[in-house]
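For this depiction, one protein chain was excluded, whereas all remaining protein chains were kept in their positions.
The chains carry the letters A and B, assigned in the order they are written, with residues numbered from 1 in each.
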Amino acid sequence: MTTDIIVDCILGALVLAIAYWVTIARESFAAAVGFVAYGLLLTLVWVRLGAIDVALMEGAIGSGLTGALLLRASSRLRAKEQSAAAEQSGVILRATVALVSMIGAAMLATAVLYLPDPAPTLAPEAAANASATGMANPVTNVLMAFRAMDTMLEKVVLLVALAGVWSLARDWLWGGRPGPRYRADPKAPLTLLAQMLPPLGIVVGIYMLWEGADAPGGAFQGGTIIAAMWLLAMIAGLTDAPPISNRSVRLALIAGPLLFLVVGFGGLWLGEAFLAYPVAYAKPLLLAIEFAMTLTVAVTLGLLIAGPAEREGAP
Amino acid sequence: MTEFLQFSSGFVFVMVALGMVRIVRGPTRADRMMAAQLLGTGGIAALLLRSDVTDRPAVIDVALVLALLAAFASAAFVVKGAREASGEPEASE
Partner (left out) sequence: MMSIADIFTVIAVSAGAFFFMAGSVGLLRFPDTLTRLHALTKADNLGLGLVVLGLMARAGGLLAALKLASVWLLVLFTGAAVSQLIARAARDGDQNDD
């Protein structure tokens, strides 16, 4: 038992230390690597807290994908770093911001430490009602059934974010392909990695989606893994990013939320409520929605990281 | 046995966490990426041990995801670093 406490303390201290270092690091590449390490540490924290589904998300999105995104952003900003440095706010402003942030964090910590014991929660009821969908994982039940509205709107938010990223493209490049053209070197280890890993990754992604019914996992985790594999193939030059005006791409992007909406209105029409699933069909409907969502999440995240259009697409 | 595995999990984690010093010190980009890679592998080992200690097979899935994503992150970082070093122009903005 004491081993756990000591390791927890070290883990916590390390998370704070690396977070601090990432904010003050002077070289953005180093900061991005530090951020990936920070994500790895957070994954361990979530596992220690018993939140395996969140740990899966953190490991997938929080460290790998976001790290790549930050790196890409930092390298684009390199040219502007000179002018940005000149605009840096004075010491007083920065000290004030630091102080306010610390007070905010302290308030949050106090709130968490002084929660009434037992903390008010709907978790036991959510777990008790698992028979409504036939799935044993309470997290999936909450995400897909009890609070399905939130999940659906999340996907819409992702689409809006993607539209925002796309809007950064130059006017005449709209509809083109995102990202630079990566050239594949047939003898390079990267090519081997990008050939062998994606099939395995896709299997693992679908496995995560399937497991999500009864064990930690789900559509989002599965979709994220598949997105990472797609991005790997892109940066190895084995496949080119599709032009963003591509019809199948657009279809894949809306598949998830669209199916959600259709089922939702179906529930309304059949007399119960928006997004009420008829009990007999709950599980197959949910699985169908999850499949569609996995596809959407994979394509959305891949395109988000690929960025706005930079090249002319095929007409 | 459980205490031993618990201790091993913590030990492996602390060991690879020490390697994080390399992320801070560098001096080259490769050093920093190596330290992150070590942290990833150590994290996987610690998680596999913890999965046995707490008897939660789902934690093995977390280790699996980490293995895949760490590979992706390393590849992305190396490609980005190489492009910058060789001076290939990013699309200007």
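Note that contacts are C-beta pairs under 8 Å (C-beta built on N, C-alpha and C of every residue); 3 or more make two chains touch, one makes a residue touch a chain.
Keep in mind that this is a model prediction, so the values were computed, not measured.
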The chain left out of view makes contact with A, B
Given A:Ile103, A:Ala136, A:Met196 or A:Leu251, the residue that touches the chain left out of view is A:Met196
Provide the residue numbers of chain A that touch the chain removed from this figure.
26-27, 29-30, 188-190, 192-193, 196-197, 200
Mind pulling the chain B residues that touch the left-out chain?
1, 4-5, 8, 11-12, 15-16, 18-19, 21-22, 26-31, 33-35, 37-38, 41-42, 44-45, 48-49, 52, 57, 60, 63-64, 67-68, 70-71, 74-75, 78, 81-82, 84-86
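Just so it is clear, only the chains that are shown with their structure count from here on.
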Enumerate the contact residues on chain A facing chain B in the complex.
3-4, 6-7, 10-11, 14, 18, 21, 29-30, 32-34, 36-37, 40-41, 43-44, 47, 52, 55-56, 59-60, 63-65, 67-68, 71-72, 75-76, 78-79, 180, 182, 190, 193-194, 197, 200-201, 204, 208, 211, 215-217, 221, 225, 228-229, 231-232, 235-236, 310-311
Spell out the residues on chain B that touch chain A in their complex, using ranges where they run on.
3, 6-7, 9-10, 13-14, 17, 20, 23-24, 26, 29, 32-33, 35-36, 39-40, 43, 46-47, 50, 56-59, 61-62, 64-66, 68-73, 75-81, 83-84, 88, 90-93
